[in-house]
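What follows is a short report on a single structure.
Every protein chain except one is present and positioned as in the full complex.
We just call them A, B, C and D in the order they show up, numbering each chain from 1.
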Amino acid sequence: MIRVENLHRHFGGFRAVDGASLEIAKGSITGLVGPNGAGKTTLFNVVAGALAPTSGRVLMDGEDISGLPPHELFHKGLLRTFQIAHEFSSMSCRENLMMVPGSQSGESLWNAIFGRGRIAEEEAMLLKKADEVLDFLTISHLKDEKAGNLSGGQKKLLELGRTMMVDAKIVFLDEVGAGVNRTLLNTIGDAILRLNQERGYTFCMIEHDMDFIGRLCDPVIVMAEGKVLAEGTVDEIKANEAVIEAYLGTGLKNKEMIGG
Amino acid sequence: MDILNAFVALANFVIVPALAYGSQLALGALGVTLIYAILRFSNFAHGDTMAWGTMCAVLATWGLQAAGIGLGPLPTALLAIPVGIAGAAVLVLATDRVVYRFYREQKAKPVILVIVSMGIMFVYNGLTRFVIGPDDQNFADGERFLISARDFKALTGLDEGLAIKTTQALTVVVALITVALLFWFLNRTRTGKSMRAYSDNEDLALLSGINPERVVTVTWLIVAALATIAGVLYGLDKSFKPFTYFQLLLPIFAAAIVGGIGNPLGAIAGGFVIAFSEVGITYAWKKFLTYFLPESMAPDGLVQLLSTDYKFAVSFVILVIVLLFRPTGLFKGQTI
Amino acid sequence: MTRTIGLFALVAALILGTGFLQSWNSALIILNMGLVSAIMALGVNLQWGLAGLFNVGVMGFVAVGGLAVVLVSMAPVPEAWDAGGPRVIGAILFGIGVVVAAVLAWKKLGKGVRGWAVAAITVAGFFAYRALLDPAVDAIEAVNPAATGYLGGLGLPVLLAWPIGGVMAAGVAWAIGKTALGLRSDYLAIATLGIAEIIIAVLKNEDWLARGVKNVIGLPRPVPYEIDLQADPGFVETAGNLGLDATTASTLAVKLGYSLLFTAVLVVLLILAQLALKSPWGRMMRAIRDNETAAEAMGKDVTRRHLQIFVLGCALCGMAGAMMTTLDGQLTPGTYQPLRYTFLIWVMVIVGGSGNNLGAVLGGFLIWFLWVQVEPMGQFVMNLVTSGMADGSAVKAHLQDSVQHMRLLTMGVILLLVLRFAPRGLLPEK
Amino acid sequence: DDAKIGVILGFTGPIESLTPSMAGSAELALAEINESGNFLENVTLVPVRADSTCIDSAAATAAAERLVTTDGVVAIMGADCSGVTGAVLSNVALPNGVPMISPSATSPALSAAEDNGLFFRTSPSDARQGEVLAGILGERGISSVAVTYTNNDYGKGFADAFEAAFKAEGGEITLAAPHEDGKADYSAEVGALASAGGDALVVLGYSDQGGKGMIQASLDTGAFDTFALGDGMYSDALLADLGNDIDGSFGSVPWAEGEGAEKFKAVAEAGGVNSESSYTRESYDAAALIALAMAKGGEPSSAAVAANILDVANAPGEPILPGELGKALEILKNGGDIDYVGATNVELIGPGEAAGTYRYYEIKDGAFETVSFK
Partner (left out) sequence: MSGETYGDRGNKDRSITNPAGMGDAWPVKPGGAAHAAPGGPFLIGEAMTGGYGKGADILHGCTIAVERGEIAVIVGPNGAGKSTAMKAVFGMLDLRSGSVRLDGEDITALSPQDRVRRGMGFVPQVRNIFPSMTVEENLEMGAFIRKDDFRDTMEQVYTLFPILRDKRRQAAGELSGGQRQQVAVGRALMTRPKVLMLDEPTAGVSPIVMDELFDRILEVARTGIPILMVEQNARQALEIADKGYVLVQGGNAFTGTGKDLLADPEVRRSFLGG
């Protein structure tokens, strides 16, 4: 589905992504883990068009998409969420969802003023869909709430909901779990699994919570210092010496101190 | 000899004036940049703050002159600067108490402060004129020239003269000292560092025991000092007239931004960029080339890239070009 | 809603009050410029309230609209055209060609050479352009400089100048937007500030275009002249029947004519703006304003949309500029000052309530009313203050002398008060 | 009864420093009339000030509209800058039939403006002065000059006229560069002018504005030491500030050949107005003319002013100087004829503008010294 070939992205002299190559299979939920500063988010940004690659290529279904702006990638079915939630804070949750579909005829200024009839039809359909999605995410009671007033986890749900408004092919999730309550995270995990199974979405997700990764992802790719360090199933990764040393660690050293 | 003449002419008409003008802009831009970095908005009232501070200094200068106190060859106004600074400080601190603090406490977004500063600009505008009137005021005294064009010619025997005014030299020297002091203050002193901390992260500054109101007060004091120094030096070099100070605002903003707004070094660099582009691009090279080239190749026309009508336009075009290539200004990166 | 109606009623009352207390002519003149200001504020509000674009170059676009009036409605000057018209047109076309060539070179050529290539093209092109243009300009400006000295206009009806003013401003905005909206850290504000100055510099110094600082006066009107009305027996009779003398009736009639025209334009624009705001297009624009990065990731072409709304807003300013110049009856480039034509419009938008079209319109009326009326207000306050003082005291004399400066001061104080008590503006966005 | 006279000048804005003295002079004249006791029976002239802003046509129009329709002024002394003057004329004065006399709008274009006989000015159109100044240069044998003018209709129109006249005499203009008033720095202009060269710098600007800045910068850099000055540059403040540095410079200024100017100076000083500020003389004359025309017409009405201005301003009749307004009123009362000379040797020609006699002066030992009258 997505193929990243020898990708580089440098900031000044610093090589945030330093020759990473990886592949995301269609229909998979691929995990992307690695130490802080490994270049995961940067890699996402390059693939999703927010940053231009310094060198290297990104292919989507065999087509070179490197350097395309995000809005064009969206129309190709590539969606992403953000490490820090990017809601449209002064708009209601419903509006947050309804604005998502591209090529709405009402987005042309001409139609907006002179084509009110057709727009009304489209809007009715969008509204229905948005309400369905809100239901699915268990936040339908918040549909008229301004998105800026949601709690952190709810914002993340909303982000996920946006990907459901259109038929995405592949969704990139950047740390949906960080700072999210574990119970809520389980709900999000369920949603991801359902999207994957029922709608055939492909996912690629960055995450530090190995339990969460373990529940959802296969395969898992480990990055370190801008390169791919290892790749495999969760269990393979957990057993990989290099990964343990760079990323997983061996647990608390001061265990004996617990309890005073 | 001719080559010397050529360069003296260039120095006289481009380099020296642009250096002085650049320093004046730089001093103004320093104030704008400081407010931008620490209080987070572009202060449209800065030109009028300069006018107010200068006005206080002018009044004090007259008093000193009347009392017969002077500095010999240096302008008496230098002695009056502290009075001007005090006057400006009182004004800006009072404004802060009455106006800005309210918005700070309400967590108003910076853009509201921008519009508020426009309101303040109107008020200062009226206040200054109310006290001293709208007229041109002359308060310069002391030795006008370090070296005049005539003396220079006599001294060197060249055809071209080079004039350096006391105020020009003073402006450049003061600007450099001021920026060095400011740099030292911000990077080395505890208060300076607390100001940078506040600019970096307001809430964390609070958590470190830094009193934000104190930071704000110190900022306004420095801004009042910078505005007054800039205003007095400008007024000595040219003349004091409230309306001109308002007009100065535009090139000052341009200087602050082209240098990288929020960065004191940028303010200095920006001032010189704007000044040199205004003076340099529209310079008619005829005289220079006539000296420089053999007689047969002497130019007929003025060899002027653009007429001086467009000098201000040129500086803005340069600004946009700089920003196209260096999106955060010449000195990018950290503010302050 | 009641707040909206209440505040508009207040403005209406202020204007009517002017009519009763001062004169109906004054009231109408405030109304007319209020209408024009409202359109400018509407344009700025589109950009700022809807898209978060900080355009500080309103003055430039207003001036371009004013230029359109001259170019459209003044009679052509045949001698000037003979002297150098075609050559000027040719030079301008050549200039545009040079810019296009430079842009193309930048886009097409490789990294190493393109900087030099563009520099070479622009420098050579610039000198060639000047060589083409200058003689023609000299020739044109030499044609009776005191009265003409310019090419004149097309001699078309002046009403045509309004839409054309909008289109011209839009064209300029497009060129600026293409450059400035591409700046990475978003330096639109300073770029527009500068471009506005450049536009004014061109208007002031290119005499062949619109007489520069020598001004073009006596622009045609879309309404009759007062003296013609005064000379028209039918009109005088009608006025008499209404109990008015011919002079007053004619001045009122003319101003009413403008009011009707301006109101028609404002109403149409306001309806269009409201329709657009309350559509998926408006929703998309608000989303872009709230969070560009996310909107971009949701498939919205942020740069293009920014350009679109920037051009639209500027077009409104241009149209308003054309209307204003028509109302003034003259184009005076020297009078364009940022304080009046940029900052004051901003004050209108913020005080009215950014993001709310009705708010911007309200702000336009209210601030314009204040801008005109703070002068008598300041005088009134000063008289009040000084009334207790002894005649001939130095303080009193000084205060009386300063009365004119109370105007700006009063304006500033009112602005600060409004922002203090209605910080999101009088009619905030919902 | 009060008869109100509008005084509409740019009290705020770019020429805010000139306008207080201008208004003061005009009000002096009105006060003189009122005090004389010879004016129309029971009529007191009351000045009403309004702000033209100099630059904002719309605001100026609104202010003028208020003067005319609310305050009911019968005539307007103003406006000042040519732009707003044109706007006030066509939008307010003309429709309402209110005459206006501008003391300072000198743009030649205003001569051609539609005015229905309502617009007058006490300052001559710059077209005339251009010729005068060119003539002076010719007299002095200066054949190559650089020109700088304030970038407005006054400066530009003046420069155009001067250039045409000077070239016609065979002179060479190396460069004509405008300067903007109230701007921060003039090094660029001076640099360009110096490079262009010339025996003198012709400065057509304002003495307390860019004009002074240009001279100052030229002196400082040694670019020029002789200046030919237009009327806007004539002021004591210039002498006070630049002292002996501009000795040998010279210029022209609209002036009465007789004691008019001296008289005005005395009157102004007694009244506490700075007589040397630009356009104070013209302002005084403008206000005086309005009052005298009213007296001549016998009623405080717009029509009376409009109809009689040319009559009182021009010969035949008894010449009237500043300070002699009472005398003039008396003559008029007795059915006599007057020829108002005033501070600027008023002579209204053509469509009602000053013909302008000019004083050719030279600066010697830090003082203006008359060379001749033109």
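Here is the rule we go by: a contact is a pair of C-beta atoms (placed from the backbone, for glycine too) under 8 Å apart; a residue touches a chain by one contact, two chains touch by 3 or more.
None of the values given here were measured: they were computed from a predicted structure.
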Result, missing-chain neighbours among shown chains, is A, B, C
Could you tell which one of A:3, A:57, A:76 or A:146 touches the chain left off the display? A:146
Quick one: say which of C:279, C:354 or C:410 touches the chain that got left out. C:354
Contact set of chain C toward the excluded chain (per top definition): 48-54, 56, 185-190, 288-292, 354-355, 423-424
Kindly note down the residues of chain A that lie in touch with the hidden chain. 33-37, 83, 90, 146, 148-154, 175, 178-186, 208-210, 246-254, 257-260
Contact footprint on chain B, counting only the chain that is left out: 36-37, 40-42, 103, 106-114, 190, 193-194, 196-213, 253, 257, 261-262, 328, 333-336
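FYI, only the chains that are shown with their structure count from here on.
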Higher-contact pair (C-beta pairs counted), B-D versus A-C: B-D
Chain A-chain B separation of Cα centroids, rounded to whole Å: 49
Where chain A and chain D are represented by their mean Cα positions, the distance between them in whole Å: 74
Per the centroid of Cα atoms for each chain, what is the distance between chain A and chain C, given in Å? 46
If a residue has to touch 2 or more other chains to count, which residues of chain D qualify? 12-13, 16, 20, 151, 178
Hey, what residues on chain C touch two or more of the other chains? 204-205, 401, 405, 407-408
Can you work out from the touch definition every pair of chains that touches here? A-C, B-C, B-D, C-D
Going by the contact rule at the top, pick out the chain B residues touching chain C in the complex. 44, 99, 102-103, 106, 108, 111-112, 115-116, 118-127, 129-130, 133-134, 246, 250, 253-254, 257, 307, 309-310, 312-313, 315-317, 319-320, 323-324, 327-328
In the complex, go through chain D and note every residue touching chain B. 12-14, 16-17, 20, 151, 175, 177-180, 182-185, 187-192, 194-197, 208, 212-213, 216-217, 220-223, 237, 240-241
The residues of chain C that touch chain A in their complex are 272, 275-276, 279-284, 286-287, 290-291, 293-302, 308, 312
